[in-house]
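Below you'll find the structure I mean.
Every protein chain except one is present and positioned as in the full complex.
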Amino acid sequence: MSLGGWYLQKVSENTFLGMRIRSIVFSGRTKYQHVEIVVFEDYGTGLVLDGLVQSTEADEYLYHESLVHPAMILHNDPKNILIIGGGEGATLREVLKHNTVKHVVMVDIDGELVDLAKKYLGSIHQGSFYDPRAEIVIEDGYKYVMRTSDKSFDVVIMDLTDPYDPHGPARELYTEKFFREIKRILKEDGVLVSQIGNAFYYEDIYNKIIEDSKRVFRYVKEYSVWIPSFGYEVCFMLATDHTNPDKLSDEDLDKIIRKRNVSTRYINGIKIKAMFNLGVRKKLRHS
Amino acid sequence: MSLGGWYLQKVSENTFLGMRIRSIVFSGRTKYQHVEIVVFEDYGTGLVLDGLVQSTEADEYLYHESLVHPAMILHNDPKNILIIGGGEGATLREVLKHNTVKHVVMVDIDGELVDLAKKYLGSIHQGSFYDPRAEIVIEDGYKYVMRTSDKSFDVVIMDLTDPYDPHGPARELYTEKFFREIKRILKEDGVLVSQIGNAFYYEDIYNKIIEDSKRVFRYVKEYSVWIPSFGYEVCFMLATDHTNPDKLSDEDLDKIIRKRNVSTRYINGIKIKAMFNLGVRKKLRHS
Amino acid sequence: MSLGGWYLQKVSENTFLGMRIRSIVFSGRTKYQHVEIVVFEDYGTGLVLDGLVQSTEADEYLYHESLVHPAMILHNDPKNILIIGGGEGATLREVLKHNTVKHVVMVDIDGELVDLAKKYLGSIHQGSFYDPRAEIVIEDGYKYVMRTSDKSFDVVIMDLTDPYDPHGPARELYTEKFFREIKRILKEDGVLVSQIGNAFYYEDIYNKIIEDSKRVFRYVKEYSVWIPSFGYEVCFMLATDHTNPDKLSDEDLDKIIRKRNVSTRYINGIKIKAMFNLGVRKKLRHS
Partner (left out) sequence: MSLGGWYLQKVSENTFLGMRIRSIVFSGRTKYQHVEIVVFEDYGTGLVLDGLVQSTEADEYLYHESLVHPAMILHNDPKNILIIGGGEGATLREVLKHNTVKHVVMVDIDGELVDLAKKYLGSIHQGSFYDPRAEIVIEDGYKYVMRTSDKSFDVVIMDLTDPYDPHGPARELYTEKFFREIKRILKEDGVLVSQIGNAFYYEDIYNKIIEDSKRVFRYVKEYSVWIPSFGYEVCFMLATDHTNPDKLSDEDLDKIIRKRNVSTRYINGIKIKAMFNLGVRKKLRHS
């Protein structure tokens, strides 16, 4: 194994992932965060925010398809969608695959980041920013939700940085208080989904978020998918008051995918059911 | 994130995992390999062979339960079991949980490693070496299989180091030739299971092993589980000529688990079905 | 280059040194600091405090001989010596080589560290703790100096951790205020020497310490020696009001070394003169 240029990414206080760098396309600071666009030997071009990989060409499909489609499919007729975060445009790309969608609001606090994504991450956003159904709002997601009127959305997707940092910008969006605000702007049959980091390395924070969401929503489903360039299995929380996620069979799910003409690389009915059934992995604690 | 003592573990030529070390219990070379027993901050005590983590207290249950139980359950009445490798005794521990088992032969080439495991890894082997049904054979697994008479075993479990190194000691055990030898020593309804490394970082080697196994066995099932201290999702190959792994429902599987009085931390019928359905994750290759 | 156990040591915010670990002899926290005793492949057994190497078998002779002998030789008849810090006993060992010495007070804040050094670092202290001329005082060096009466010492040696951390325990000992206190307890012809970290990576802090010392002492000499296991050239500040360090020739210096029967591995008159003439290395700043 040869030395040279490596990106060292924090996984936990006591674990990090080293990824060989082929080149650095961009490195700079926006008003909100440090943005790097790096070409990794193992993962292709990737977006890194404040030292943490958000998306890479080789594995972002696993993340974005797993984040978006279960929630979208669980809703009967998702027309109005809110994405909080998701600056690189890939969550938007997946949402727009559902032909039921009329309007997607993507709210990202960092306009400079969105501009960088437009410029450098074409292989990731694939033009989604320019879809006529997409509205890009540059604003703090928290404030956007606060000023939004009731029952505006069918599906809300939180695609934010990890919730670990107690002083981080995303922290207050992973709380019972904010989940109640989300619920307020969701229609009766609305669905919320959020990436919520990792349950093995940050079990306490993970458990707290799940508890908080269960205080607000009737059905909460935990699932996960391993993302190689994250160095861990990313966990998702799917929440709704309307449809029990376990009620739908894999055939039901596939029928909806076909009906909406959604084309995926990874997700299908069987995989959604399997992810729901596998849950998340935690540490075995020895006495 | 503070500096200090770290274990840097190769994941691929272009990725490595850094794990903070609390202490080093043992470090030395046996006739066959470099053995380290390290206490990691995130994973507790772990066994490292030639620089690669094999088992740690925090997550070995995920690996060993996923390796052992699907194959054992798929067999109707597993009495005679062969484990190739598995020096730390945890695969043996899981096999012995099935009350159908009469005799387990565990063949590991490295007697010094087994002695170190007995001495230092009690929390991992949990006394399995001393079960009267267990026979520990210190011998090259390849030679053991070659000199074994036909149809001796119900289940064969390959728990070896990764197949990536073309000159590594385990390489010839991941070939069509060897799978045919395994088949020769399996009974008609016998089942083979093997860990086969990772499909994302080593797709070509992975695909080759799956192809080879499909030339030898009627049913080949690919599944996987994320192991935090490996830095990746470990893949398994389950092969048999007798029972289609997809035929059993999760209730069927759970019934067998209960009947055999197998107590697990992780695996159950639903999780086995889900793992079978999720398969393994590979790179998305951009044009 | 193979992976495995490595100690990652901070050199600056933007540089670190990776050192392969053979074994970890001790790791624990005293009341004052994190103490590790590590066997490094390249450096043998070493003492690490709060993540920074203090001494290793392979190169501590360069550090301790360079710290101690120039100051001791510059004094005409050093009888009473004060060492502030120096918990591993090697500065004491070098001081005691001068047959003029009647009494050495070594003040270290961390009694547990001294006990660990006695137990594990025999190859480094070489029994110096047990010399009848040595008095080990477990106390904050700052307080010890404050409560010491005037003109007690011929030579004061500051062997403390680096001055970089603005909130670190050693910070207030690298100030004009403290240098004045040292001067107060030095005899008229007394000499102060201190390690003061590195001038390349921490030029501002380095320059400040030199300026402060020049406000207090008539002659201030800067010199340095590369310490491999530090990852940098360590700088020293020698200060006195009495003898101009440049006045002595290398022959003068060697005569003193011989007269006092001091046996060294590295230092002699020529090397002291050369170190004085080479000064320290700083960054070239481009416009």
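Each chain gets a letter, A, B and C, in the order it is written, and its residues are counted from 1.
The definition used in the following text is that a contact is a pair of C-beta atoms (placed from the backbone, for glycine too) under 8 Å apart; a residue touches a chain by one contact, two chains touch by 3 or more.
Nothing here was measured: the structure is a model prediction, and the numbers come from that model.
Only one of A:36, A:94 or A:108 touches the chain withheld from this view, namely A:36.
Summarising the interface, chain A meets the missing chain with residues 2-10, 16, 21-24, 27, 36, 38, 51.
Chain C residues in contact with the hidden partner, per the touch definition given at the top, are 1, 8, 10-20, 40-42, 44, 57-62, 123, 200-201, 225-226, 228, 231-233, 265-266, 270-271, 273-275, 277-278, 281, 283-286.
Please note the rule applied: only the chains that are shown with their structure count from here on.
Work out the mean CA point of chain A and of chain B, and you get 32 Å between them. Separating the CA-averaged centres of chain A and chain C is a span of 53 Å. Touching two or more other chains at once are residues 1 of chain A.
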